[in-house]
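Note that one protein chain of the assembly has been removed; the remaining protein chains are unaltered in position.
To keep things simple, chains are lettered A, B and C as they appear, and every chain counts its residues starting from 1.
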Amino acid sequence: MLRVGVVGYGYWGPNLARNFSLHPNFKLIRIADRDADRRAAARQTYPEVEIIADAQLLCSDPEIDVVVIATPVFTHHELARQALLNGKHVWVEKPMTSTSEQAKELVDLAESRDLILMVDHTFLFTGPVQTMKSLIDRDELGSLYYYDSVRINLGIFQHDINVIWDLAPHDLSIMDYLLGPTARAVCAHGRGHYDTGLEDVAYVSVFYDNNLIAHFHLNWLSPVKMRRTLVGGSKKMLAWDDMNQEESLKVYNKGMDVKNREGMYKVLATPRFGDMYAPVVPNIEALKTEVNYFNQCIINGERPHNDGSAGLRIVKMLEATDRSLARDGRVIELEDAWVAK
Amino acid sequence: MLRVGVVGYGYWGPNLARNFSLHPNFKLIRIADRDADRRAAARQTYPEVEIIADAQLLCSDPEIDVVVIATPVFTHHELARQALLNGKHVWVEKPMTSTSEQAKELVDLAESRDLILMVDHTFLFTGPVQTMKSLIDRDELGSLYYYDSVRINLGIFQHDINVIWDLAPHDLSIMDYLLGPTARAVCAHGRGHYDTGLEDVAYVSVFYDNNLIAHFHLNWLSPVKMRRTLVGGSKKMLAWDDMNQEESLKVYNKGMDVKNREGMYKVLATPRFGDMYAPVVPNIEALKTEVNYFNQCIINGERPHNDGSAGLRIVKMLEATDRSLARDGRVIELEDAWVAK
Amino acid sequence: MLRVGVVGYGYWGPNLARNFSLHPNFKLIRIADRDADRRAAARQTYPEVEIIADAQLLCSDPEIDVVVIATPVFTHHELARQALLNGKHVWVEKPMTSTSEQAKELVDLAESRDLILMVDHTFLFTGPVQTMKSLIDRDELGSLYYYDSVRINLGIFQHDINVIWDLAPHDLSIMDYLLGPTARAVCAHGRGHYDTGLEDVAYVSVFYDNNLIAHFHLNWLSPVKMRRTLVGGSKKMLAWDDMNQEESLKVYNKGMDVKNREGMYKVLATPRFGDMYAPVVPNIEALKTEVNYFNQCIINGERPHNDGSAGLRIVKMLEATDRSLARDGRVIELEDAWVAK
Partner (left out) sequence: MLRVGVVGYGYWGPNLARNFSLHPNFKLIRIADRDADRRAAARQTYPEVEIIADAQLLCSDPEIDVVVIATPVFTHHELARQALLNGKHVWVEKPMTSTSEQAKELVDLAESRDLILMVDHTFLFTGPVQTMKSLIDRDELGSLYYYDSVRINLGIFQHDINVIWDLAPHDLSIMDYLLGPTARAVCAHGRGHYDTGLEDVAYVSVFYDNNLIAHFHLNWLSPVKMRRTLVGGSKKMLAWDDMNQEESLKVYNKGMDVKNREGMYKVLATPRFGDMYAPVVPNIEALKTEVNYFNQCIINGERPHNDGSAGLRIVKMLEATDRSLARDGRVIELEDAWVAK
């Protein structure tokens, strides 16, 4: 039985607390939040758990085996560092840290102390992403041509990060999971419309070999909530609408049939309109699956696929979007991004 | 009664021929197409119209007052030039020409000879765009923050132009119509996936003053057809779904209420969720309205708002996307683009 | 070459005129309409066709081989009768006649004179119905459990028929086509809300053997237009949304897995949630296909499946709905309805 402390009981923390408290091999024993109202809320739901204000105290508490960090991004590094230094396994929300240096330090710390460091890229554990992964792995889509994501809503403005750092980790981690660390370059455009210095509407492109292009529309100012992804491949295409619970994933036997030929136009491209099907997507609670996977990794001493290195890669790409924004959308090469493991 | 000749009876030509033939002040007397099958089709529908192969002949035919050009883009300049030199009013499909030099020459020709030169930006005459224009003109949306358009489908690959030149003229001309010639800069990213040298997936951003950003997703390789536009303003937001005939336009009383305040975070932004309404959008055939407007402009000697200068501005922005693509997405300033008016 | 006269150039007549005029084996030579405006419209589109006011004249015109009737229902019988008596093949709009006696007389007339009498049940020639027919014929759905249709919109009020006679022929003819003449009984409920004596909202149930139930919601007072059909079978289920052009038909591998068992509840039913697929539905213009089929039937002397007998069956069921309405929704047996075949 692993004893768990959760730091941060704001928006996402309650979901983490609930899932850890329900897992048979975890025992939730401590929750920390600096806000008195949030502590009162935690106390009501978990009368048997100790609720405290001091996050640092929790991270060094000798009774705790696992620290779960769900605080604002700029605090992740210090809290995770304390927890790792005190020999605890760490689950940290995305994005992992504010800088890649911080992320690298955590990766090294975890490695040197043989601790599990996992970044909560929840989407990787959803039915649709699991299904997409399996479609791609068995080459049902063929060569990938593009990955287009629209992730927009009338959003909660984050105070310390822009809309890219808030929303792009989902798509960046999904692409990293589907294709491995193969991104070559990144660029970003965005604009902020309030006096915060933070972009609230942004467009991010990620470039891969073989003309694969990924693109994310990220927006806190949309009147409608959308979570839509299109993936085009040489064989098939897919559409994922995460707001459509009944038919979230559709696979289209559509594409272009291309013939080279003589004459004025050397290529003749004809659209192919085939059947569409919607595979059964397992209706799992992603977070429950992920908490269970975290437990397996700790027990077996296995490195999770969404480990600190994965988190570090995402942070490097986020930093690249910052550099691109600062240089008017310049494409930023990621050449050395993957070297650091 | 103005005597009309239509050049090009392929995809769009039949719609033009039909609308001109039904208008009481136009008389369709000639159709030219170099393809024998298309000529046979024209002959069947219009037994009383002379159907010929030679476009040049049509453009210089003394019996004709108005030449309507619906041929591939690279032929527009030469045909329109002939027609104008022969004293005819010209209706030309979008994009107007292959280069801005060509467009400029046509603008000057038309001006010096007092002829009407109109570029078919059909969308400007649709109910939704007319309604959007009126919403913006009466400041119902407030300051515009972003314009986001998704214009994708499993497309007919054009042979002589990429997906930007094919589809972006719609959005560029709509923005030009809604806001006037105020775009400041353009950038584009895209990729081609077939051996044509032409991008089939592309993303275009257009930058305006006051942090207004426009963005278009243009795609010939999408398994689903979408025509969706979101516009965010300081007061209201709107969504236009051109595939939804019954409720194409929705206006949302949504946004962020922002307060400046003391302390750690200087801005407190709270989402405002108000009513949505779908105004009655006039159910007009855009092309019919446009043909009628063309007639009015000729009769009254008025310059249409979608005249050659408007067409020229769109071509300049398209050229800027080419330059951006060639320079890895570099932002291209449009500083002198509007001077040539 | 068969010479065609079209009677009635109102709402549907122009579509008929167009399709007959485009078919290589038909020659449209006459259009009759008693309304001067409609005649002017016909004249503008078909300058080479003779446009007249007198329908009776057309029906007895010796130059005409085929009469196409698209007038109000109460006139169908007399016009078709004239045409058949004068040796013409007849295409008549649905519903075929105002009474089954009238329909029966036409069936007998056509049979005795070896003329083709076809009722325009256009939906039978659409891609979705063709695909449904083939799914059912190859038993992909298993035993049918229900057929539920919603056919509603803010409608054109008909002057001479209620909403059932206006809209139910579509569903009745589709069921007749899919399953043959196997309906056992009919009932109807409806209400009118204007001073016309005609129901504008109605619900019709049709009962078949083996507990198959068909049900139609027919409504001229709906704020939204819907054309949705659900079909439940023992093996699979399907949904047809005729307003969704891209994915009109969806086949669901869903159902109940039922086990008989001992104990308190003798049946254990568990839902089965399998894949959905959307077959490619041929994108044909139904009317074009139907006109061609009409031509084949005339040439080959073949009885069409949507012949006068099919039209008669639909009228009998419509009459049964009238009787049911008059008796407060009583179920009306159709026992002798199919004998008259």
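Methods note: a contact is a pair of C-beta atoms (placed from the backbone, for glycine too) under 8 Å apart; a residue touches a chain by one contact, two chains touch by 3 or more.
All values derive from a computational prediction rather than experimental measurement.
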Listed residues B:57, B:179 or B:276, member touching the removed chain: B:276
Contact residue for the chain not shown (choose from C:24, C:62 or C:223): C:223
Residues from subunit A at the interface with the omitted partner, ascending: 22, 44, 47-48, 224-225, 246
Interface with the unshown chain - residue positions in subunit B: 247, 273-280
Chain not shown, touching residues in subunit C: 145-146, 148, 150, 152, 154-157, 159, 187, 189-196, 201, 203, 205, 211-213, 215, 217, 219-224, 230, 232, 234, 237-239, 250, 252, 254-256, 258, 260, 264-267, 269, 271, 273, 276, 328-331
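To be clear about the criterion, only the chains that are shown with their structure count from here on.
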Between subunit B and subunit C, the fewest steps along chains that touch one another: 1
Label of the chain whose CA centroid is most distant from the centroid of subunit C: A
Centroid spacing, where centroids are CA-atom means, of subunit A and subunit C in whole angstrom: 53
